[in-house]
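One structure coming up, written as structure tokens, with questions to follow.
What you see is the complex with one protein chain gone and the rest in place.
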Amino acid sequence: MLSITRRHFLAGTAISLTILPKMALAEAPKRGGVLRMSIDQAASVIHPMLARVNPEYLVTELLYSNLTRLKPDMTVEPDLALSWEPNAALTEWVFKLRPDVTFHDGSPLTADDVVATINAILDPKTASPGRTNVGPIKEVAALDPLTVKFTLSGAYADLPVALTYLNARIVPAKVVTGALASLSTAANGTGPFKLTSYEPDRRIIVERNPAYYDPARPHLDRIELLVYPDRTAEASAMISGEIDLLLTTTPGQYERFVKADGVKALRTPSGQFLNINLGCDQKPFNDVRVRQALALAVDREATVGFVAGGYGTPGNDTPLSSAYHFYKNIPLKKPDIAKAKQLLADAGYPNGIDLTLIASDQPATRAQLGVAVREMAAAAGFRINVQTMPHATYLDQVWKKGIFYVGFYNMQPTADAIFNLLYTSNAAWNETRWNNSAFDAVINAARVENDEAKRSALYGKAQDMMHTEVPSVISAFFDLLAAQRSYVEGYVLHPRGSVFRLDMVSLGAGAPKRT
Amino acid sequence: MSLAWLIRRLLLMAYTVIVVSILVFAITQILPADAAQSLLGENATPEALAALRAKLGLGDPAWLQYAHWASHVVTGDFGVSMCTSQPVGPEMLAALSRSLLVAVSSILLTLAVAVPLGVVAALRQGKFTDTGVSLVAYLGVSLPEFVTATLLALLLADTLHLLPATGYVSPLEDFIGGVRHLALPVLTVSVILIAHVMRMMRSETLDVLKSDYIRAARLKGLPERTVLFRHALRNALLPVVTIIALDVGYLLGGIIVIEEIFAIPGIGRALMVAITARDLPSIQAGALIMAATYVLTNTLADMAYALLDPRIRYD
Amino acid sequence: MTELLTRLIRKPQGFVGLSLLALVALACLFGPALAPYAPEKINFLGRFRAPGWQNWLGADQFGRDIFSRLMVGARSTVPMALIATFAGSAVGAIIGVGSAYFGGRADEAIMRTNDAVMAIPGLLMALLLVSTLGNGAGNAAIAIAIAFAPGMARVTRSVALNVRNQDYVKAAIARGEGALWIIFREMLPNVMAPIVIESTIRVSFAVMLFATLSFLGVGAQPPASEWGLMVADARQYMYQAPWALIAPSVAIAVAAIAFNLIGDGLRDALNPKDER
Partner (left out) sequence: MTAALSIRNYSLDYVTSAGPVRVLHDISLEIAPGEVLGLVGESGSGKSSLAWALMRHLPANAREVEGSLQLGNVDLQRLGPRELTRIRGRRLGMVFQDPSTSLNPTLAIGSQITEALIRHRDLKPRDADALAIELLGHVDLNNPAAIMRRYPHEISGGEKQRVVIATAFGCRPDVILFDEPTTALDVITGARILELFARLRQETGVAALYISHDLALVTRVADRVAVLKRGRLVEQAPAAEIFRAPRHSDTQALVAAVPRPEHRLVHDSPGDDVLLTASDIEVHYGNPGLFRRAPPAATKKIGLNVRAGEILGLVGESGSGKSSMARALTGLAHFSGRISFDNQVIHGARDMNAAYRRDVQIVFQHPDSSLNPRHRIDEILSRPLKLYGGSLPDIPRLLDQVRLPSSYAGRWPHQLSGGEKQRVAIARAFAARPKLVICDEITAPLDVSVQAQIIELLLALRAETGTAFVFITHDLNLIRQIAHRIGVMRRGEMVDLLPVEDFDANHIHSYTRELMAASPVPVG
């Protein structure tokens, strides 16, 4: 029943792994050297299951491995798992593990470790962010020391992609049953690097893991992660050669890097976006005409200009950007103040409407979007007051409860992941409370649909519905901006925004000698 | 310098530290969002929040939390940070050492520059150098730290490439690198301190030169040089000691902005990060350590003052 | 009062200070009227426009006119700093004079606690308070006032102590005057001069502290056109639009210098020696 193309596509095998090294690099990368990388805030949580911000994802990626890994084109490649097989109904998956892989303390990796890790992530008491993002897993069992069987609560085509989630890193079973919390300060994973020193506020040092399963990698001897809180000063440090690679930067500094010599500015479009969430269950946004009026008042290209500094792509009120696999190219919504005014009048607000838009103070782009939308929407009769607040207070009092506030999300691995995360009725973070059963039906259908063309038609329909009903206004997707010294080789700025692959990185000619 | 005075000073120090801890505890109690929420972030499920609050004892009444915490601190255990789950004491002490590094070098640079400039301005009162020096002093005192930091970084690091723009290197590991990285932050802090101390030194010198014993020394036929260096300078320097002690408070906690721009993981920034993350143990430990350091430096300043000025006798 | 002003004008510090203050006051009072554009009007084409005939002081990353924002922003920076300082000074003065008047153990207790509170630097105290009260210009002003009070209490107490030892206070006590009359009619008028001097100088610190709080993101919130916030925002685009950073910095410096100069000028003008 399965078409050949489908099987080939899903059952990723080890073959692709061997192709990669030759095709990508001209001559073998130089081994050794010390890479100095700057991160924007302290990686205060290095427990793989509890990591929340990019610096923490970076550290845990260096120290641990997942079963599968995301490639820059958002497709999956084997990591600890060599191959995987779904059953016909896509409700059971069998993963074959890579043989003779060891943890940093030398103990071997077995299926029991994978089972213990997945169970810990699914356990509500661990409160791991990954709990709702690793797919609808009902039960996981070890068939033999190198084989793991996942039983799902429903058909799900994207399990291999879901298991690339940032918290789904495999930890030793004896730690899970023993002291899971010890991972907050000590690290024992299978990753390419081992933890040498951990001063969260200042510097984190990791060194090469000699027993890594792939003898060719990592190329670097040591990586130093330094905390640089101020973007402007960090950029000056990069230009003066103090640091080799930086995690992320702002448009303002990016333009400095473009002009500076010895520095290579990195940019890649991504699915990272800011959305203005409209509480569809409360006045005035329960009326679709008000939502459409607001959507028509926003000049999307202008928001890309103002908030992303021109480094981004306009959004069409759907969470999928062109970087997504099932992206449908709907013609961009043009601002139409007259129609917006008319819609508002029809909805019963002839002389405009007063609203408070809440924007937390992290990241600063939230408030900037608020300010931009406030000016644009004013012409259409929206009198918006932008109110900012500390991030912790925002999470406590506004997030998922407020009727009008700015959200901020990284790109998800799959279209299903982003829709299920935010916009379906039973979504983990159902911010808009849109609760549109027709939309849910389309997403669920797509989830279980094998046929590529049918699946892309379903996701297309889902995007059309959001485009017209506007549960939240998504006007801009951000390109990811970073920079590196020209002698750094092998670093790819991943659109997901939280995948780094520093094990591929090496130092070419001109790199400073650092002990 | 009798034992009674030392005991009294120790009691005073203890009292100050206790008041600071109660004050900080009271303020942090009424923080709108609690630590559990800020810790778990977006993924906090209600039951996970409840579990964490119970674990951290956020539910009990304020005074019980304080008593519990105080009993630990007495044994030197400042508790564990809610964010990094690392012991807070050593973390804050390490941060304090880095802040002290900046503070002490700034004070030395300030004394070396501000004292002579202040005296020269006083001696040439009203003339060109005096107005010039005073103008620079006014400018120094009137620019917020982050403006001075930005301008200096722009000039010395980005345009002239003399100094590294930011970043902290511990002088223990790489002395030259450490010093070069400290140069800009110390320079920025010193600009503000020099302006402050120079103005004070100038007015003190003017007062001393107007005093009777200086007139007596001159009318004894002593040359102006002797009058200035043997008699005037010593007495004019005395108040500077107390001013420097008071400035230590500013140097430890007030230069958060400089620690942010020059990426110095000092105690000021550590406290700020703790406050925004509602990390109670870190806030407590940081405030306590800073208060203790502040009172210690004031006591040292008083002792130094007593050495310089025989009139002060602590019985 | 006029006689005081003439004496202030005669002094060079006083003269320069007053003229700068006049400039700042002009911005505070007639700012919005003087502003050529609406401070928050964004203009996509005008982003990072250099100073020229369209935007006298250039435009920021949103294309907003910096001169207009400076003019309107004056109102939300300087008056806030003034209110915060004088509130803090008033509270501090009352504590100081009261403590000096009652003397003995009460004085000892009040001053020791006051010194303890001073162990926490002003900026940190402000940060702690703002994180409790919530971000925003109003809360920042309250936080600064509270952070200033202990310092002022200390200064006032030392001045009040030597006023307390004056014979006219002793005469009042001897003839049986009430404590309130002594504090408010006998002591306070003679303590006012140093308080005014000290608080005028502290206004310049308040202006800078206010700007620093905005820089750290806890003071005035976007899209307010408060000077400190303008500098904080402009810092990211320092290389494309340096004028966006320089203009508000100069404005803060002018305000701070004005109050510093007037403080020093007042110290000479109100100095009892030249009272004759």
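A, B and C are the chain letters, set down in written order, and residue numbers restart from 1 in every chain.
Here, a residue touches a chain if its C-beta (ideal position, glycine included) is under 8 Å from a C-beta of that chain, and two chains touch if they have at least 3 such contacts.
Computed from a predicted structure; not experimentally measured.
Enquirer: One chain isn't displayed here. Which of the visible ones does it touch?
Expert: B, C
Enquirer: Sort through B:Ser71, B:Ser97 or B:Ser211 and give me the one touching the missing partner chain.
Expert: B:Ser211
Enquirer: Just one of C:Asp115, C:Glu186 or C:Glu226 touches the chain that is missing; which is it?
Expert: Of the listed residues, the one touching the omitted chain is C:Glu186.
Enquirer: Could you please point out the chain B residues that touch the chain left off the display?
Expert: That gives, for chain B, the contact residues 4, 7-8, 11, 211-213, 215-224, 226, 230-231, 234-235, 238, 308-311, 315.
Enquirer: If you put the missing chain back, which residues of chain C would it touch?
Expert: Counting only chain C, the missing chain is touched by 104-105, 166-168, 170-177, 186, 189-190, 272, 275-276.
As a convention for this text, only the chains that are shown with their structure count from here on.
Enquirer: Check every other chain and keep only those touching both chain A and chain C; list them.
Expert: B
Enquirer: Measuring centre to centre with CA averages, how many angstrom lie between chain A and chain C?
Expert: Taking the mean C-alpha position of each chain, the two centres sit 46 Å apart.
Enquirer: Can you work out the whole-Å distance between the CA centroids of chain B and chain C?
Expert: Taking the mean C-alpha position of each chain, the two centres sit 22 Å apart.
Enquirer: By residue number and range, which residues of chain C touch two or more other chains?
Expert: Within chain C, the residues that touch at least two other chains are 131, 134, 235, 238.
Enquirer: Would you give the residues of chain A that are in contact with at least 2 other chains, written as numbers and ranges?
Expert: Those would be 232, 390, 393.
Enquirer: Which bits of chain B are touching chain A when the two form their complex?
Expert: Contacts found on chain B: 32-34, 37-38, 40-45, 47-48, 51-52, 81, 83-86, 91, 94-95, 150, 153, 157-158, 161, 164-168, 260-263, 265, 269-270, 273, 276-278.
Enquirer: Give every residue of chain B touching chain C within the complex, in rising order.
Expert: 12, 15-20, 23-24, 27-28, 30-32, 131, 138-139, 141-147, 150-151, 154, 249-250, 252-254, 256-257, 260, 268, 271-272, 275-276, 278, 283, 287, 290-291, 294-295
Enquirer: Mind pulling up the chain C residues that touch chain A in the complex?
Expert: That would be residues 40-42, 44, 47, 61-62, 131, 134-135, 217-218, 221-223, 235-240 of chain C.
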